[in-house]
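Every protein chain of the complex appears in place save one, which is left out.
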Amino acid sequence: MVMKKLFDHGEPSYEQVNQDVIKSLIETGPKYWMLLATTVGITVVCFIVPWMYQIHMGVGVAGMNRNAVWGTYLSNFIFWIGLSHSGTLLSAVLHITQSDWRKSIYRSAEAMTLFSLMVAATFVMVHVGRLWFIHWSFPIPNPMGLWPNFRSPIMFDVMAITTYLTASSIFIYMGSVPDFAAVRDYSSGLRRRIYTVLSFGWRGTSKEWHTLGWAYTFFAVLVIPLAVSVHSIVSWDFALSTVPGLHQTIFAPYFVCGAIYSGTAGIVTVMYCLRRFLGFERYIGKIHVDYLGKLLIALSMIWTYINIMELFTGWYSGSSAEIEFLKFRLFGFYAPMYWEMILFCAFVPLLMLFKSVRLNWNRMLVISILINIGMLSERFIIVSTSLPRKLLPDSYGFYFPSPAEISITVGSFAMFATLFLIFIKVFPAVSIYEVKETLNPLRRAEKT
Amino acid sequence: MSVLDTIRKYREAGYYKEFDYHWGMTVDLDRCTGCEACVVACQAENNLPIVGESSFAQRREIKWMRIERYWEGEYPNAKLNFIPMFCQQCDEAPCETACPVFATYHNQDGLNTQIYNRCIGTRTCAVYCPYEVRYFNWFTYTWDEPLERQLNPDVSVREKGVMEKCTFCIQRIRQAKDLAKDDDRRKVRDGEVTPACAQSCPTEALVFGDLNDPESRVSKMANDPRGYQVLEEQNTSPSVVYLQKVHGDEEAI
Partner (left out) sequence: MDITGTFQYEEDAISAAQGLHAAGIKNVSLMSPIPMHAAEKALGLGKSNVRKFTLIGAILGGLGGFSMCVATALVFIMPTGGRAIIALPPYLLITYETTILIGVLSTLVGFFLVAKLPAWKNRPYRVEANVNRFVVAVESPSSNEVKKAEQIIRGAGALGIEQTGGTL
């Protein structure tokens, strides 16, 4: 087996890794501030303001109606949860299998997990009718003596997402502690004081490394089954209902596969931005885009298979409700969106079979964005074509998102971007110490 | 009773079948003329908001009782069938398991209740309900002067973000039970309580009563060979029995 090169432009030296990464953290140009101001502005205007208006007026501001009581908010929630699925999962799996190529990309991938999870959790809050009582869905001791209903699929969700949010923030934070120490050593003044606290006084003694290594492996081991369970549980919100098109046993693997799929595409997009705007060309190279591309092809095939099976089981059931729903999905108002999704998620990724596409960052960027557009539509279609075609024909309805919903959807991307922009100035976006691990070791034997 | 017995008891599915009452209704489709008097009565009794024209056009009307219309055949031989549709008070209600905060649960009368001030508005119950009889308050609806004076004082008005639904006029059941208690009776007698819809039905298509009592009118009606339950295949075991419309051969008459 030919060893793949981790670095396209030759190995950096140890000092250089520190410098390159910390530079991306500390040196902040006006462009960054302008970009941050823009994303914050869009978040406020497109997300916060309509949301506040909706809290004031009621959820009727959105386009949902009686049959389609779930809408874009929920489909976006699934989308963002899905996007969160690759980062931590991939990082944990690759950590356990000791893949070196993980080391320069995992930090940002995990950040993507964390932030898309935060956006997803926000969408739950946007979705509910009475936000001000949402704490009732947490198991908090209360004077009423009334606890949440743990038999409810929504409660599975609450528990799963809380756990996932906690576990993935701990995972990314613990992986960053040695790097916080590196930033601390490099900086002075207030920043130094902040990073001293953030790094817990890390010195890199062998005892600390040893403990971190063990703890980190355990985090990874715990996070993998967790990530798989989270999206399965999200899928059961749907699958446990009896709505044609949602009541499917294949939903759990379908959602998990789709989640990893869109998450991996998201990683490619984020990696592109890191290379392009933070100058990490040296650390994120051909090997990463090549491997991620191959992973995407595999996932797209699984995804396509599950989609075919979903249609097949619906048709094979022979139930008139299922057939009616299938007709609406395949040939109804949202049919163009459905076929767009098939095109973007089942056919476009096949282009990556060609090495010339896979190794070209620009082409991969386009494909990854198309995949995520497809996945966003997939989630929308799941919600908006199933609920208007439930069991009683008299209640057949139609759902189209209102301007508020569209605006909040746009705003959620700005919110994600804002969080990510803050992240790259707080966390070293590339893991310093793990990249160093892949360099020539500082040993006498290897030096000579 | 020991702890283990308690746990064993609560491990059984449907252990609460032995209730004092099992309120139920029969709907005789042969008698239903589709006049919608029940719809109006329900509106008046339960403080249902009038959502306004634009909300109505958006399919956001709130009608705990609605008359579904199904056309059979083509014009000029078209036949119109009415199905009054309201909460079926399922014994195995999909909506109840869905609520994360117990805003909906099965009470000791076999009713599928909705606790308005507990609801946080995830709307999962409405998705899970196969009969689509759960209605969401998209806004806080108000009543123009002097309409607010006709509000029923026994029923709360609901604010935005709350799911609401038919509960067989639970305030009337409550009242009847209180009156029975005043008379030192343990049980409400058949016919002492009638929901607004059944009360207002001119053809007596709706019959309400206790299904636990084999002598009640509703139990007898429910045993009619025409009886069927809507979406029976969903295994929700509804408390409402529909009596099929009899289509005679009209030319032979």
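Lettered A and B in written order, each chain numbered from 1.
In this text, contacts are C-beta pairs under 8 Å (C-beta built on N, C-alpha and C of every residue); 3 or more make two chains touch, one makes a residue touch a chain.
These numbers were taken from a predicted model, which means no experiment stands behind them.
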Visible contact partners (per top-of-document touch definition) of the missing chain: A, B
Candidates A:K31, A:H56 or A:R443 - the one touching the absent chain: A:R443
Touch with the omitted chain, as defined above, among B:E96, B:E164 or B:D210: B:E96
Sole residue of A:L6, A:A68, A:I134 or A:M159 that reaches the chain not shown, by the stated touch rule: A:M159
Option from A:W132, A:F150, A:Y316 or A:F347 whose C-beta touches the chain left out: A:F150
Chain B residues that touch the omitted chain in the full complex: 6-7, 10-16, 91-97, 99, 102, 104-106, 237
Those residues of chain A which, in the complete complex, touch the missing chain: 13-15, 18, 139, 145-153, 155-156, 159-160, 162-163, 166-167, 170, 174, 178, 181-182, 185, 196-197, 200-215, 218-219, 222-223, 225-226, 229, 233, 433-434, 436-437, 441-445, 447
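Rule of thumb we're sticking to: only the chains that are shown with their structure count from here on.
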In the complex, chain A residues that touch chain B: 57-60, 63-67, 69-70, 127-131, 133-134, 136-137, 146, 148-149, 151-155, 158, 237, 240-243, 246, 387, 390-395, 397-398
Chain A contact footprint on chain B (complex, rising order): 55, 58-61, 68-70, 83, 85, 94, 97-102, 118-124, 126-128, 130-132, 135-140, 159-163, 231, 234
